[in-house]
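Heads up, the thing below is written out as structure tokens.
Missing here is one protein chain; the remaining ones are kept as they sit in the complex.
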Amino acid sequence: MEQIISAQQVTFCYQNDEGESHEVLHLLDLDIPKGQMVAVLGHNGSGKSTLAKHFNAILLPSGGTVYVDGIDTKDPQRLFDIRQTVGMVFQNPDNQIVATIVEEDVAFALENMGVDPAEIRRRVDEALQEVGMYEYRMHAPHQLSGGQKQRVAIAGIVAMRPKCIVLDEPTAMLDPRGRSEVMRTIRKLNEQFGITSVLITHYMDEAARCDRVVVMDDGKILMDGVPREVFSQVERLKSVGLDVPAATELIYHLRQKGYQLRQDVIFEDECAEELARFLKEQNVDADH
Amino acid sequence: MLKDITIGQYFPGQSFLHRMDPRMKIILTIVYIVLLFMASTLVTIGMSVVFLAVLYRIAKIPGKMVFRGIKPVIPIVIFTALLNMLFIDGEVIWKLGFLSITKEGLWTAFLMAVRIIALIAGTSLLTYTTSPIVLTDAIERLMSPLAKLKFPVHELAMMMTIALRFIPTLIEETDKIMSAQKARGADLESGGLMQRARALIPILIPLFISAFRRADELALAMECRCYRGGEGRTRMKQLKLGGVDIAAALVFCALAAGVILLNLYLPMPF
Partner (left out) sequence: MPIIKTEDLTYIYSQGTPFEKAAVDHVNLEIEAGEFVGVIGHTGSGKSTLIQHLNGLLEPTSGKVYIDGQDLWADKSKIRQFRFRVGLVFQYPEYQLFEDTVAKDIAFGPRNMGLSEAEIQDRVRMAAQFVDLPEEILEKSPFELSGGQKRRVAIAGVIAMDPEVLILDEPTAGLDPRGRDRILGQLKEYHRHRGNTVLLVSHSMEDVAKYATKVLVMNRSHLFLYDETHRVFKHAEELSRMGLAVPQLSRVFTALAEQGFAVNPNTYTMQYALNEIEDLLEGRGYHA
């Protein structure tokens, strides 16, 4: 399968104020194929945000190479091609909205790229419709809720028609309603428009619904697989300061007690299903 | 609440004044100011004032908004009027000691007061009918010839836009920080001047740190959206001069002609 992002033996060091060198990423390899929805997990300081900033040439590797759609991110001639290919959404929606009117903000990237005005208009309207914010196009950003602002920020990226969106904890500052709005939007963009998504998150239930979960620790990739595979390793995840979905944890504790349950349960409905199957097998009646 | 303060004086509407090209509005506002100072007779100054009143009517801006704009300059108006009244020579109509009021002085005082009020009301009409972002945009475009002289027109306009965007955010933030420090017992309301100034430190430091952090993140987000300065940039909204603009320009030409001619043929009787 074609890779949209390919990190090869990537190392990243930075100098702190005292001149000491810190290694944040260590000989890291990661390939992300087109169309995938990938979650990246890891505690604060595990290097996941640093890695994300390598995906659109905000940071350049100290060692190794990152290819974005086949382009080496170190090639200064192709910088803007890279940024158009991989868009980036950040945690704080307030700090990424530039203009005082929603539609003007969504147009910002296209104006920078020198797109023809009629084409900008068309793409802005499309992007706003895709994230469900078209009715709010004439609003001022400070009149919107957190989830709405974040969707405007996503529209501003979508308008560039990127092949991939990297989202660095896009739901961390939102309430449950805002979170589900944003997650629905990201999933829709992935499913309907085939946009590759790299989602950095602390929420395990969000990760559980991705195609793939990558777990980082100490600048390296610790685990990489489909959510079921990754989340079934409860102890390993807990040892690096991460959680598992409550459904997974319940099954895990029951298995610890010796009960024969499937170990790769990650959703509530399948947890209930698996428990029901098991209880019936143990001749517990469901006659209430 | 700090966040109740409205930013800019934009008064949204659908009138043709709202729909006019902002560049034309800026130019015509300047023309109007020039006319105000040319109008030197009762008839012409009256004409200019009535004209402005009609424009306010068309724009459907309520009278109390006009007054709100004028209120802050009233002391200046009174001060200039007094100076004019007392220090202009001419036919004395009232005298007390060394103070004397002349007919010419009285007329000039009146004329200046009307001019200043009409000037403020006229420029307010521009900001009432034009949103700050459109105004910024128009200023950028009007000044764009200066960019050839290496004047940073785009950069200034961008800074204006970002300032307008972040003022509500920072006001809200100030509110929050003030509450948080008050919750820790900060006393912002009592004490002398020095004590009050010192009490601001716990608010200003977090506010500045936060503003810098926001600036940092915003710069990053702008870079991610291919920002590279004004060069090669296009705009979604093209400004085009339309029928209303040409009509408005013609009306202003008529007013200007009227003011000039009536100044000449219907001069003041003294």
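To keep things simple, chains are lettered A and B as they appear, and every chain counts its residues starting from 1.
Here is the rule we use: a residue touches a chain if its C-beta (ideal position, glycine included) is under 8 Å from a C-beta of that chain, and two chains touch if they have at least 3 such contacts.
For clarity, every value in this text was computed on a predicted model and none was experimentally measured.
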Options B:100, B:210, B:234 or B:263, residue touching the unrepresented chain: B:210
Identified contact with the non-displayed chain, of A:5, A:223 or A:247: A:247
Those residues of subunit A which, in the complete complex, touch the missing chain: 43-45, 91, 145-146, 169, 172-173, 175-178, 202, 204-205, 241-243, 245-247, 249-250, 253-254, 257, 259, 268-269, 271-272, 275-276, 279, 282, 284-288
Positions on subunit B contacted by the hidden chain, ascending: 1, 4, 173, 176-177, 179-187, 201-202, 205-206, 209-210
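Operating definition for what follows: only the chains that are shown with their structure count from here on.
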List of subunit B residues in touch with subunit A within their complex: 131-133, 161-162, 164-165, 168-169, 172, 213-214, 217-218, 220-228, 232-238
Subunit B partner contacts - residues on subunit A that touch it in the complex: 56, 58, 80, 83-84, 87-88, 90, 92, 94-101, 103-104, 107-117, 120-121, 124, 140-142, 153, 156-157, 160
